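What you see is the complex with one protein chain gone and the rest in place.
When the chains are written out, they are named A, B, C, D, E, F and G in that same order, and each has its own residue count from 1.
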């Protein structure tokens, strides 16, 4: 069985946790793939997905007193209670025992990982998580890196290591499963405002103003 | 044997059915990959492929009274008699029993799937179909999504799950096999008018006007 | 052992043949990936590779009296003696017995395939050739198709079927192996004039005019 | 176990060597993927990575008295003491006994390969190295080639042959492992000045001028 | 007074005529700017604009028995009664006396010009028309040419010569002036089906199906 | 004196008014130049510029009960008290007497115009405003249209008609003149959150968290 | 009267000369706008235009013993008898008395200028020629430069100085005037083989093979 197994092993709101790795104000300034503001909107969407489905979140930053900068304030605002492991130096977050323990403490076996950069912090953490026995989904469009060849190399390597490649809208949809279930309303709102804002332009056509 | 086996398992007009998933007027407005009008032309081409080869078609929409909007009128016009399963909430079409039954009722074991979005409705349905034992071809350029990383993630995931990636022109050609067989004339017309319109500009050179 | 094995099974001038499939004047007008003139230069380069290494070539066209048009005159000029199998209707060239026999008659077990379109004529022929027991290399940049998703789907499908993806310059280099061997001078010339014309701009710096 | 295994087999400063293949002044003039100056900066970064971690380097050039031109002076300046094997004609560097011996003499079992072109000199050397039993990482963005389809074909082929695709920043990070270890300062500097120069613009915010 | 004067001299359905110059099946195959199918849709839109506002149209072709090919069948179908001046050789349509006379015979003083190519047939005719005393609008996106520098040069030259640069949607809107006037319904339809097809996807939201 | 005169006639918070023309939920769905979400952020920025400098705003919509859709809710939220002239059919807003009167009633002689589409509603209104004696600035990146040739034609035509081409950030800066004057803080915030969001990532470096 | 006057002052085969400025093998290697091989084909086309219409040509190179390299061999081959003024250092060719005299000696008053780079050698020579009283056409797509902003600046500056911007195909068409006149056959050939090679693919449809 690989982590990609579907539908038997699809993402489940009772089994999944979210890892946000090094989404920091300095690092985002260097992102070229995807476009920076698309990334920013997807990152907020992922944070809101966590809230909508009650998923545990583990956040980590790297050397946040230096050039990498502090955690994106948008994440702090959405997830004020999530643990933030401030790594003093470890590049692979799973090399930091506190982080690994926090992940384990979620009790979840499906990990949804996003971060900056796709090729370093996301790729290393995702591959380590697979090695540790988790099912792992890397969210490509809520992660960013320096050029398209870096994305290409990281995606290929993660695929070979057993990581499932995924994207923001699909992760949300897989967790939701049915628009009528709990979370459907929040999902529509986060699509409309963050993940796919064209969607918000359609709502007035079917929802008369009060 | 994988669904990609060729030529032993190539698409066959006596074995194939077409699934059109959530090609709705609202959803197409958000498509960025591929370019929207290329997508629209390919969708019509796929509908015409169904007619040319007498393939059963199962159409489904998701929440078509809301922002997603109604089924593309171009599809309704081409395939007025095809069953349309209006899903009230299930995101993976195979989670809807009526849809799954309609697919089964076609009696076909090769499924050609296209829809919006590539990463959600196409990907989920295609992977579920593989799990249910069908051979599945996902038609990338008759499907659309929100950004190129979403296409990349969805394509990688479907490949790993055993879905064959395909495109409109190749699907048609694989079904036709020989231009001299029944359907050849219709195929040339749908190429010329929809799938690859440059082709239509060449016909006057070899077909004197009446 | 897969056809990709390297260096044990690398392309060899005593084992390889070249198949040129449907490089026709009408079809090239619809190519969008790669850029048309880059494709045209690579097609000539592949024809010249055949001459430089004495490789047998089998050429085929499809319905060349219709919109597809005649074989590219550049190919006819380079390879006037190569057999040209004019397929009356079969889309997969290996469905045409004459073509299959001509390939077999080369006595070669490594096939280098290029054509238009990548997703139909190249892909079908390449996959059939693998099924027939040949080692097969598809030359992506001497082949062309209608959009980038068609290339993506075709490349993925061929890879899964055991076709080795390759490109013009690498095919030539793999056959040449050592610049000092026979063919080195021809190779430099075809690089300079066709495959990578920037190279021709460097030669005057090291070769004083007569 | 494949060379992609992570973290069990991650790049290690005591196990890795770097191979720089045909980074020559003439060849770089023809590179179209990635953009030439991005490539040039990454090549210098890879040379500096070698120095920062004390990795043995083997450099090779091909016919450097002809159009290919001399080794990039930036490499000579960074690595004046590294052996340079000037291949008189062999295209696959491992066909040159002196080169193969120099690689073996490093005593390392992890090889990080970059060069021009991705599809010929990098791909052939990387696949030969896998065949010879090494773990091999190809650095896509410190290598260059003629068009995007050449990159696509080469990446696919190397992946199938067991080469790990990688990129400059990720290679450095994987070797460093922890910013507090030896090399961390050099790493920050090479990021700031070469691999991801946006990073240099952030340093003044956290490092008051003297 | 220049032809650009607005609103004093805006396009008027009682003063304007349309000139379609060399929209031929062969020439469109070479168009790179704008994208070919966008051009084709705009050409049909311009023909429909003529019908919607009752504007006289003068069509001309150049050497339509040769490689340039016949008039686009889409134009013949829309405007079966418009005069078609088949120029035997003159490149500037106003060098052909029959064409110049046909334009004069319209009795209009505002000319809306589109054609292939922007830099030759459109530019020459438009500049000659200005010299002959007409107000002239060149419709950039219903005209096509070979590369972006050709568009740039042609646009600059026409501007200097006193031609007003315009585009399909703006020409229609300028003629219509008020959606409630005659032609408004036709305008909405041609926007929805040809000039800006996204618009058609919005109509079902406000127009309940019958 | 033209409206472009600088600095004698630069935009002044005591002389300028803002016109927002047809920024409607349906129309924005068709915008291709600039990218839709960049446009949306700039539109909000322009609305906030009005508030920051106390500029009068006149808003207008076209047929907002039909496919064009309602005014962007983001504008309604920012400027709840600005007059909204709902044009029943006039395409050039100055053809609507109520709109022209509302503009005149602002008492301002400098007009900053943005809207959808650049080539119709913006261009027509801007050119009419020049004809009516106003100094007019068209804000290109807070306006949107269907393709790049439409932008090119509209920009050229407006320039010839005496409209000054401008962009969101420059309009704000021209009104502000000195960061220390009133409005400077609001300007920094709207840059950071809307017009150039990269700017927001820099603020934490110089503003310690509370 | 400006040099742009049309048709009164259109390019005339009895009045025009061609200046080719610094089309050298080294300089072309740095061209990024337009694409290098499109440039190379247009340069050959311009040389063939000179032959087709019997136009005098003055060629010049700059420091051709240094990095700039020798004159493109394609030009030498087409125009072996044209004078080549080898400038030892002057950047503006008209600062070289021998060049200025050679231009004057042609006895022509219309100058068609192309070269590398657009922003230096072409721009300076074209502006000096206008100052010296010539009518001047700069051929944008037979000239090349380093980035798109360089093209933009050079085009704007030349326009302001009274240079007419033009492109290869339009220059040829303006000289030819009527396809039936002398030169028509050569024009078709140079279009088919160099300036717009798609055209060559159409010829077989109307010209049966011998």
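What we mean here is this: a residue touches a chain if its C-beta (ideal position, glycine included) is under 8 Å from a C-beta of that chain, and two chains touch if they have at least 3 such contacts.
Only a predicted model underlies this, so the values are computations on that prediction, with no experimental measurement involved.
S.K.: Thinking of the whole complex, not just what is shown, which of G:39, G:71, G:150 or G:202 touches the missing chain?
M.R.: G:150
S.K.: If the hidden chain were put back, which of G:60, G:117 or G:135 would touch it?
M.R.: Looking across G:60, G:117 or G:135, the contact with the absent chain belongs to G:117.
S.K.: For subunit G, which residues reach the chain that was dropped from this view?
M.R.: Contacting residues on subunit G, toward the hidden partner: 26, 29-30, 62-63, 65-69, 88-92, 94-95, 117, 119-120, 123-124, 127-128, 131, 145-150, 152-154, 156-157, 160-161.
S.K.: Touching the missing chain, which residues of subunit D?
M.R.: Against the missing chain, subunit D presents residues 25-26, 28-29, 35-38, 40-41, 69-70, 73, 197-198, 201-202, 204-205, 209.
S.K.: Considering the whole complex rather than only what is displayed, give the residues of subunit F touching the chain that is not shown.
M.R.: 2, 4-8, 33-34, 38, 140-141, 151, 155, 159, 164-167, 169-170, 173-174, 176-181, 184, 188, 195-196, 198-199, 201-203, 205-206
Note that in this section only the chains that are shown with their structure count from here on.
S.K.: Which chains are shared contacts of subunit D and subunit G?
M.R.: Joint contacts, listed by label: C.
S.K.: Counting C-beta pairs in contact, which chain pair has more, B-G or E-F?
M.R.: Taking the two pairs in turn, the one with more contacts turns out to be E-F.
S.K.: Quick one: report the Å distance separating subunit C from subunit F, using the average Cα coordinate of each chain.
M.R.: 55
S.K.: Which residues belonging to subunit C are in contact with no fewer than two other chains?
M.R.: 26, 29, 38, 69, 198, 201-202, 205
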